[in-house]
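Excluded from the complex is one protein chain; the other protein chains are retained at their positions.
We call the chains A and B, going by the order they appear; numbering starts again at 1 in every chain.
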Amino acid sequence: MHYLFEPGFFSSAPVGIAFVIGAVSAIVSAIVGVFTVMRGQSFAGHALTDVATTGGSGAFFFNLSPLVGFLGAGVLGAGAMESVGVDRLRGRDVATGIVLGFATGLAALFLYLDTTKSASTGVSQQILFGSIFTLDPSTIPLVVVMSVITLGVLALIYRPLLLSSISPDLAAARGISVRVIGILFMLALAVSVGLSSIAVGSLLSTALLIGPAATALRVTRNLHSALIVASVMGVVVTWVGIILAYDSFYWFTSSQGLPVSFFIVALIFLAYLLSGLPGVRRRTASPTAAAPAHSLERAAG
Amino acid sequence: MSDVPVLEVDHVSVSFGGRTVLDEVSFDVRRGEFTGLIGSNGVGKTTLLRAILGLQRLDSGEIRVEGEPLSRHNHRLGYVPQKVALDADIPMRARDFVALGLDAQRYGFSRRTKAQRDRVDEILRDVDAERFGDSRVGSLSGGEQQRVLIAHALVGEPALLLLDEPLANLDPKSVQEIVSLLHSVASDHGVAVLLSAHEMNALLPVMDRIVYVTNGRAASGTTDEVVQSDVLSALYGHHVDVLKLHGRVLVVAEPGQDDAEIPQHPTLTVN
Partner (left out) sequence: MFSGFMVNAWLIGSIVAVVAGVLGFFVVMRGSAFAAHAIPNGAFAGAAGANLIGVNPLVGLGVFSLAAALGIAKLSRRGRADAVTALALVMMLALGAAFLSQSTEYEPAIFSLLFGEILGVSTSQLWPVIALGAVCVIAVAVLYRPLLLTSIAPDIAAARGLRPERLEVIFLIILACATTMTVPVVGALLIFTLMIGPPAAARCFSDRALVAMGLSVLIALTTIWAALACSFTTNWPVGFYVGAYSAAWFVIGRLYVVWRRAYGRSRRRRSAVSKDVALIAP
């Protein structure tokens, strides 16, 4: 036990905060992520994290809290992507790319202005790679509230979301407004990205979004178990990552530790690769897991 | 012109996923013949077409094109796949797409010769696609795109044209147009046509021969030979009746049998 938890671990308040916020954002990311992967929107999800970078760096420039920046930019970006390229799948990829490119350029601008504005270094690091050990405790309530709201919205639109993810035509035929569901989902995606950007940074929140979800979809048969497996995996990975990151301060003589995000991402990547081993993967692939909605459409022809 | 059939499918068997998809299928296609590959979805038509194109490994049997065994690319075959998703944003005119049928495998750049351009014009005329030759290939309607795909497959002067469910997503008028187009391709230009469909009635007036597939097994011959109760019953493994009414064919299973396997015109009901 002594080797796993380096001195000072249990008595440290920042670590406790990290645990709570990490777990909450991991759960939201995992649940939203399962739908994201199912809908084949991993690129959009990732693009939103880069958009969040813009928000974070802009927030710093305008003296707002980074959470506000992440969330605000995410919502704007989600709106832009959804409005520009809904219909054709390839058009959507290009639209996503354009928004991403523009947002990234804006992020470059803000980061540049940030560094000229104040002498403080480490802004980029915080925004891009997270600041889970240096979080302001006052952000906890906001994080929890936004998480509950997001999960609540998802629970509400759960069934129409599922149907429109698998087959937009079927959903439309049943009177479901696929467009509205799509927008709501993108908003949920934006919020979850914003939340996890606090914990692991905007560049790496993609991992929390996609990783546990993709892994869970590979090893489970149905949606419910996928959601549970993804959530559990997300939380476990986050906690282990925090522990390892804390410990890593003591590993190197430079006493510079490795970022939490690195450990979390590495663990997620490892888990995904391991899930591909024979015996771990489901033998019969169910249609929802093996193919995103659009190719299913084409296959059904 | 020799008597060697353009295509010989010789006791071909294919299985994958633990399932026998094709079981000792045999038939020939001769020069200029119009052959319909009829069977409902999932019976193995696409697998058979892929096997002919050399894209599917055979468990046993052989396929020969003009007497020669299959090679990786056979320019004597033209192919129109079932679904070609052509985005309206793709910057390519219909005539350029057809021209690509001449030299898609060649490396580097070269200006198209006058002979090549004339050939493209000629084939566009043959399929009646001249008027939209300069339009974007992705902006065409389903029927128009189908013609362009056929032109693309024909421009290299193949001996055999293979089409995978070309009629599936077309409206009845387009179905008629494409069928008569393919018929004239076969009879006027001597190109053999093998097309798969799940419904044979639209093809009855033009089909020279039929290959009727179910459960991975096939019966081939003229429509009169194959579309008979005894032949099809043997093929299905249970009794079916064949009714011919006003030039159309209806294949009916006995009550209680699984009708799902029987290719039917969607508006004609069974029982």
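Descriptive notes on the structure:
Note that in this section a residue touches a chain if its C-beta (ideal position, glycine included) is under 8 Å from a C-beta of that chain, and two chains touch if they have at least 3 such contacts.
The shown structure was predicted, so the numbers you read here are calculated from the model rather than taken from an experiment.
When you scan B:Arg57, B:Arg106 or B:Lys173 for touch with the missing chain, the hit is B:Arg106.
Checked against the full complex, the candidates A:Val20, A:Leu76, A:Leu109 or A:Val236 give a single residue touching the omitted chain, namely A:Leu109.
Even with one chain removed from view, chain A keeps its contact list with that chain: residues 37, 40-43, 45-46, 50, 89-90, 93-94, 96-106, 108-109, 111-112, 115, 121-122, 124-125, 128-129, 203-204, 206-207, 209-211, 213-214, 218, 252, 254, 256-259, 261-262, 265-266, 268-269, 272, 276, 290-292.
Considering the complete assembly, chain B touches the hidden chain via residues 53, 55, 72-75, 77, 79-81, 84, 86, 89-93, 96-97, 100, 103-109, 134-137, 149, 152-153.
Following the convention adopted for this analysis, only the chains that are shown with their structure count from here on.
Separating the centre of chain A from that of chain B, both taken as means of CA atoms, is a distance of 47 Å.
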